[in-house]
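So that we are looking at the same thing, I have put the structure below in structure tokens.
Complex shown without one protein chain; remaining protein chains in place.
A and B label the chains in the order they appear, each numbered from 1.
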């Protein structure tokens, strides 16, 4: 039973052919130690502001990581096993029992990036190379508990150890940003900056919309009676986010439709929604498109980078959502259009002021067909990193192969980790760096790029582009 | 002229890089001899029940293999050449002449899986390594005839030689399953089991629907006057199929839409259709979705695995269909949706009772975007093997690369050969095993998987998963 250790391959993910591997290794060695520039993610600022000890292996690694829980559920683990703080008739498992379950299903993660991240987290972050299994579950649980009791494994200590230059969080538009204020006063060795995600204000037909508007009005210190009130409040709050270090807003949206409606129609829809009248799906979609259009106009003025994350049926299983909440892994992507949907926004703002947008997609057919052609001509359009289910070696390679020929490298925005799982941040950036090194080595081996050029590009993809695209210091010629 | 032999490369389809090839070879060697578990296919049970000698090279290999005839037609061979037993004014070619035509067009098969299967069939099954060409056509025809006269080349003898553990056929819901009864009494060294495919009962606007309902009522020994009669008969007949060994049903459907309509509306539609009233396309689609929903409910109770084969415009050329019949190669896939279409079924039955479905697609954009996310969270959803046009090395690799990162291996259902061409079964499984070995070797070479793990996965993909997913004995934890 000596075999049950995790063997981390130093050449992980590098191409197999020896000559190409040597080139990739050289590139990777030059970028592996660069700082982490993480300009889109979902780590809670409170985690770092409060700097509490992590509670257990389970809360650290399992409970809130829907990549993991969804695969466990697919293997038959009941949803009620997890302590998601929803009222269910069933008692959740103890942290230790969830951990045991996870270890039992370790083989189900073969071939997934989650496995790679977890191995990285165990070995490189926690210093534990024991392979999870039914037999090792308890021992591992205790070993991790031991680590977590050590102050060196508190969030802030890890933040510094990870070499994070900047970490963007995702925040409601009514957030008071107090955690960020705490973190600005702390000396973390890197910035933690907010990102405004106003989705809940844009969904006038959704349950809870009026409450969201109320909360937003309160935070903005204003009354919101007509649409203009909300737009003015948004402008002000964007400025406050910017003052707190924000470089971007983020928008989750079913489609990429961004289009103005006549002011009169928008005002009337807003009024009806505020009065609690029924808004149908088409009206809600048109209103969302309108508010995104207004957001683009604001971005052209204040320069906050507009990120669009479209094309997911979120909470696709409404029974699961009602019982267990959001972000439980029941979010299913679908096919979307970009060419027609983005046209009104780009005709209006594609060359306007400080406007800049970063486009993500879970419909990878858009990469070569629509997004690379758009990013390859509009100076304001950038391609976001492969996102969510695409945050994986194969999808990253497909992304580079699909977009580079049309958009080059300079119209991409670098890697973002997009994670809630704080411990996985270095693992995710490491995978991205390895895959970029592998891709660039292929270009060098094919005679398409010189080695010196490849190195320049590798560094640019890792730190230069995200800094420049998100306007963090290195503005350069863009 | 000594070159005209078929050279079978022992490393066929294994990756070219020597180190990766060595790993792949090792994996392949361990799985190449495993039994064939073939749980979805279209071989006629009568072939084995009657065990007649095959008639000629042409009927054995050409006439009913639309992969072959379609490519010959694309090269200008007239449809009338084939003896498809349809009334045409033109005399079909003799078997020998069709064979000559096929041999003449042998180069047109370069780069296709059909070529690989045919080479396997000639060399490995028939023991003939002569390459087809105009010059060799007659000699080959005669050599094959000689083989076929040998009792060792009768269907049952081949069945045993192929090492088939189980072979599923596809059967009309009114089949009396008498051939299967004969086969249960024979000692084949493996099972031949039926699969119910009730498509014809679900298409109320199709020509022949009323006749199908009549035939079904007769087989079920009941009257069918209202929809409930048909549903009850379906439940009973499913039980009879199950008693005859069936583990699954199969559903060819234009879209993946599965959704309940109000009983009253469904009853009324059924009545109108039975009365011969006109049903429009939208009504027919809604009724089909309703019957699929009812089928899912039945599956949740009786545990027959529900296979969905969507997204083909079957008989796309209606002139060809009218003159030459179905399954002549004029079936063209199109783009479909899964996220929205399957939602009602999965909200209702995704966690219900014994419900289990296997999803196939010819729209490969679904693999990473919709199907892997679904299979990666619902315990009842499995990814079917690359199907039809995708039953080919490149498509199989694309499949694994697209789905594994999100769904792992354990949410896939293993390989199914889906063929009418009995002789090609071992070839198809051999190609799948080689491609899986190649894919797994890549993961090992990239440091993502240990060799022992890869071997476990290879065996599981070959026999473990199909047995478990289709509930053949190895139920295990699922």
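The rule is short, and it goes like this: a contact is a pair of C-beta atoms (placed from the backbone, for glycine too) under 8 Å apart; a residue touches a chain by one contact, two chains touch by 3 or more.
Computed from a prediction, not measured in an experiment: that's the story for all the values here.
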| item | value |
| --- | --- |
| Which of A:28, A:334, A:409 or A:470 contacts the chain that the document leaves out | A:409 |
| Touch with the omitted chain, as defined above, among B:39, B:73 or B:167 | B:73 |
| Contact residue for the chain not shown (choose from B:172, B:215 or B:317) | B:317 |
| Footprint left on chain A by the chain that the document does not show | 15, 17, 19-20, 335, 337-340, 343, 346-347, 350, 365, 368-370, 372-379, 381, 401-402, 404-411, 442-443, 445-450, 452-453, 456-457, 477-478 |
| Absent chain, residues of chain B that touch it | 3, 7-9, 11-14, 16-17, 70-71, 73-76, 107-113, 115-116, 313, 316-319, 329-335, 362-365, 389-390, 392-395, 398 |
